[in-house]
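The other protein chains are all here in position, but one chain of the complex has been omitted.
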Amino acid sequence: MTSPATLRAAGASDNEPGAANPSRGRRAGGRRPRSSRRRGEGRAAWLLLTPWTAGALLLTIGPAAVSLYLSFTDYNLFDPPHWIGLRNYTAMFTRDPRYWDAVRVTARYVVLVVPIKLALALAVALLLNRKRRGQGFYRSAFYAPSLLGASVAVALVWRALFSTGGTVDHLLSDIGIHTGGWIDQPQYALYTLVLLGAWQFGAPMVIFLAGLKQIPGDLYEAAAIDGAGPIRRFWSVTVPMLSPVLLFNLVLETIHAFQAFTGAFIVSSGRGGPGDSTLFYTLYLYQRGFTDFRMGYASAMAWVLLLALGALTLVLFGTARRWVFYAGQERA
Amino acid sequence: MTAEPAVSQRPSAPRRSTRTGTGPAARTRKSVLWHASAIAALLILLYPVGWLISASFKPADEVLANLSLLPHHATADGYRQVFSGVAGYSVWHYFGNSLLVSAGAVAGNVLSCSLAAYAFARLHFRGRGPLFGFVIATIMLPQHAVLIPQYILFQKMGLVNTFWPLILPKFLAVDAFFVFLMVQFIRTLPRELDEAATLDGCGPLRVFRHIILPLLRPALITTAILTFIWTWNDFLSQLVYLNDASKFTVPLALQIFIDQTGQSAYGPMLALSVLALVPIGLFFLAFQRFLLEGAAGSGLKG
Partner (left out) sequence: MPRAGRSRAVRRTALCLAAVLGLTGTLATACGSSSSGSGGPVSIRFVWWGNADRAKATNDAVAAFEKANPSITVHTEYASYDAYFEKLATQVAGGASPDLIQLDRATLGEYQQKGVLLPLDSYIGKTLHTSGLSPLLLASGRISGSQYAIPGGQTTQMLVYDKTLWSRAGVTPPANGWTWAQFATMSEAVGKATGIPGSTDFGWAIDWFEVYLAEHGKHLYTSDGKLGFTADDLAAFWNLTATIRSADGLSKPTATTKMDGSTANSALVTKQAASEINYDSNLTGYLSSYNGGTLAEAPLPSDNATVSGLAAMPPVSFAVSKRSAHPDAAIKLLDFLTNDPGAGAILGTTRGMPPNLSIRASVCANATSSTKAVCSYEDSVKSIVGPSFGNWPTGSAAIKRDFQQIYDDVIFGRTSVSAAAARVVGDAQQTLSQP
């Protein structure tokens, strides 16, 4: 039926009869020599990348290099930093139980929030993808939670909803589940943050919508002609064509989840409580760096996070070879 | 192309009425069902937003004590306080500042990230792979770790207490998120398009301008929407780089009302939060339409 190979063929030959159709290879003789074309591309590339290079050097590489250096020092924001080698790293891994608490809390959060958020975003995007009456309204309505960002107002609302005696407590009690408030108990507090994160699924939803829109309608029609029903069409057309965007959302949402800060900060008043149950990694990093003035230690934490995320992303990209399809015939 | 050999010809009735639920009545039923479930889902999803709006009408002694949805004694006091000025400036002033910063960020991101993404996605040059890996790596470093070095840089350039540190980086494709996003979108476009244009004599820049850019509209719109909203709500950078209240943006104005160690003014804070939703809500409403128009088809239709 419609496998990626078929799709590739379908996409490639799916040209309207009327359009100019210089298909591949026909005018091979008229092309510029490959090397010269590549040189031209190279030059154009560097020209196009000038702003990016400037930004990267000044605002990314520079500060990142400084932060890497600081991770090997005892920098406390005031005194000049002194080199202490790996002491920050060893202290972090062997003498700081709270560090591991933070890692555990963050890992639990990521494992919960990413699938839920992506599933919601994709489901809603699929539902909103068709021309319907009031689609603008619906799209905006589903996006509305994300408009709020993570502000003090949201924290207030969340605390009110999930406190003992709040709406969620009442609702659950009505159906016989007596957990008490979530936000003020160590065993449930993290779930309120998972819900907060998943609630604001607007960004991946919008990205999915954009991705869905780029899928050529002809592919669906071709599949329908072949007799594919809606489910089959989803798995054979939508998913493969959406897979680059899916990969993107998966990687980025995972990274964002590991770096989650503001939600935990505002809801727990910066403490990561109750009992460190919402002590996200970056929240602990912030506490060590800005409240305890141990910026060297905080920088070490940041780099460990970066390396861990880098490894995770490589794994994700590695698996992507199997399931991501690029119509542009480009490998990941 | 529309011939369907499997189905017998029917003179007047709709083609596939043998399958259940495709007649006009069924369509309406399905539509109603869809709308009903969508609205039900929205009611749950938007309950917190409703709570927020309702709380903005609660008097000071109810905001914290009354956990139910509706206020016992509704009051517009919060809004009145907000409109009478915050820290000596009118609400519109803060909205204007936020608008300036957000619009600048949108322009910067859309422009610079699309250029960079095209180079990474379509052009071959030495070191492309590692550099792109680097792009993704920059997303992974937490903001707090690079905050101070970046601040020192802007401090030495004398740009602190201006809007430049908030806008200038956007023109330098510093938001790797959007670079990566656009790369993925460009990769979904068949290379045949580029090749066709190249054969017609276009250099890479013209290919970008005439072929890729128009097809990239959904990604550009997405970038615009997300950049606008994220910049509007961005607190940390705006806190660190803006000193005078005259330059404050909406997130900074919001936290003026809060003081953990003293008396917080929740009424005006909630009122301002609700009001702050309006511009970005409108922005989204206006732009989301473009996510659908003009992107139908793969663009191979000439």
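Should a chain be cited, it is by its letter among A and B, assigned in written order, with residues numbered from 1 in that chain.
Throughout what follows, a residue touches a chain if its C-beta (ideal position, glycine included) is under 8 Å from a C-beta of that chain, and two chains touch if they have at least 3 such contacts.
Given the structure is predicted, the values throughout are model-derived calculations rather than measurements.
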Residue, one of B:Phe180, B:Phe208, B:Trp230 or B:Phe257, that touches the chain absent here: B:Phe257
Interface with the undisplayed chain - residues on subunit B: 60-65, 86-88, 147-148, 151-152, 155-160, 203, 235-236, 239-240, 243-245, 252, 255-266, 268
Missing-partner contacts on subunit A, residue numbers: 32, 36, 39-40, 43-44, 46-47, 50, 54, 58, 74, 76-79, 156, 159, 163-164, 180-181, 184-186, 265, 269-276, 287, 290-295
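Here, only the chains that are shown with their structure count from here on.
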In the complex with subunit A, residue positions of subunit B that touch it: 1, 4, 6, 31, 34-35, 38, 42, 45-49, 51-52, 55, 63, 67-69, 112, 115-116, 118-119, 121, 123-126, 128, 134, 136-146, 148-150, 153, 169, 171-174, 177, 179-181, 184-192, 195-196, 198-200, 203-205, 208, 215, 218-219, 221-222, 225-226, 229-230, 232-233, 235, 251, 254-255, 258, 260, 266, 269-270, 273, 277, 280-281, 284-285, 288-289, 291-292, 295-298, 300-302
Subunit B contact footprint on subunit A (complex, rising order): 11-12, 14-16, 18-20, 22-24, 27, 30-31, 37-38, 40-42, 44-49, 51-52, 54-56, 58-60, 62-64, 66-67, 77, 127, 131-132, 134-136, 138-154, 156-158, 160-161, 163, 165-167, 199, 203, 206-207, 209-211, 213-214, 216-218, 221, 225, 227, 241, 244-245, 247-248, 251-252, 255, 259, 261-262, 269, 282, 285-286, 289-290, 295, 298-299, 302-303, 305-306, 309-310, 313, 326-330
